[in-house]
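Not every chain of the complex is shown here; the ones you see sit where they belong.
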Amino acid sequence: MQIGKVVGSIVSTQKDESLVGKKLMIVKIINSDEQESDREEVAVDTVGAGIGEYVLLTRGSAARNIFPNGVNAIDASIVGIIDSFEK
Amino acid sequence: MQIGKVVGSIVSTQKDESLVGKKLMIVKIINSDEQESDREEVAVDTVGAGIGEYVLLTRGSAARNIFPNGVNAIDASIVGIIDSFEK
């Protein structure tokens, strides 16, 4: 997983049926020093994350096999809200 | 998923039979500030995307398991047309 910061969301009317009703958030990859990279992912939110929150981002088949029917177009999901880093 | 911009298409006569009849689009990865990266993907279009449109690009097994028979050569698909970003 990677540490991300939610910076926005996507509005998409025409999309794969497996994405209908899902919240698509724009997540910027950051590190544990809160430095932003220039990499973004569009991830399905599964935990009610809001703009500005730090989240756990998972990718690949892990991102879609947490949904009841794994046959979907998802390759990135928000799977946790980060309360704090301990270093 | 990543945000992409459709910049062209590919003509290929000799190809894996699973790609026959599929539209192969050239997608440039961008971010939500509409800055282009230097990364391109050739993706199968599933939503009728046109040149210049902003799209959702999915990769890996997600890109091919949305097709009826998952036994194919696809590792990248366009799965949504982006209407707008909310930030």
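Read from first to last, the chains carry the letters A and B; within each, the first residue is number 1.
In the analysis below, contacts are C-beta pairs under 8 Å (C-beta built on N, C-alpha and C of every residue); 3 or more make two chains touch, one makes a residue touch a chain.
Since this is a predicted model, take the numbers as computed values, not measurements.
What is the copy count for the full homomeric complex in this file, when 2 chains appear in place?
So the full homo-oligomer, as given in this file, consists of 5 copies.
Everything below uses one rule, namely that only the chains that are shown with their structure count from here on.
For chain A versus chain B, what separation do you get between their C-alpha means, in angstrom?
19
Under the stated contact criterion, what part of chain B meets chain A in this complex?
Within the complex, chain B contacts chain A at residues 1-3, 31-32, 46-48, 56, 58-63, 65-66, 77, 79-87.
Would you mind writing out the residues of chain A in touch with chain B in their complex?
Those residues of chain A that touch chain B are 7-16, 18-19, 24, 26, 38, 40-43, 51, 60-61, 63-64, 70-76.
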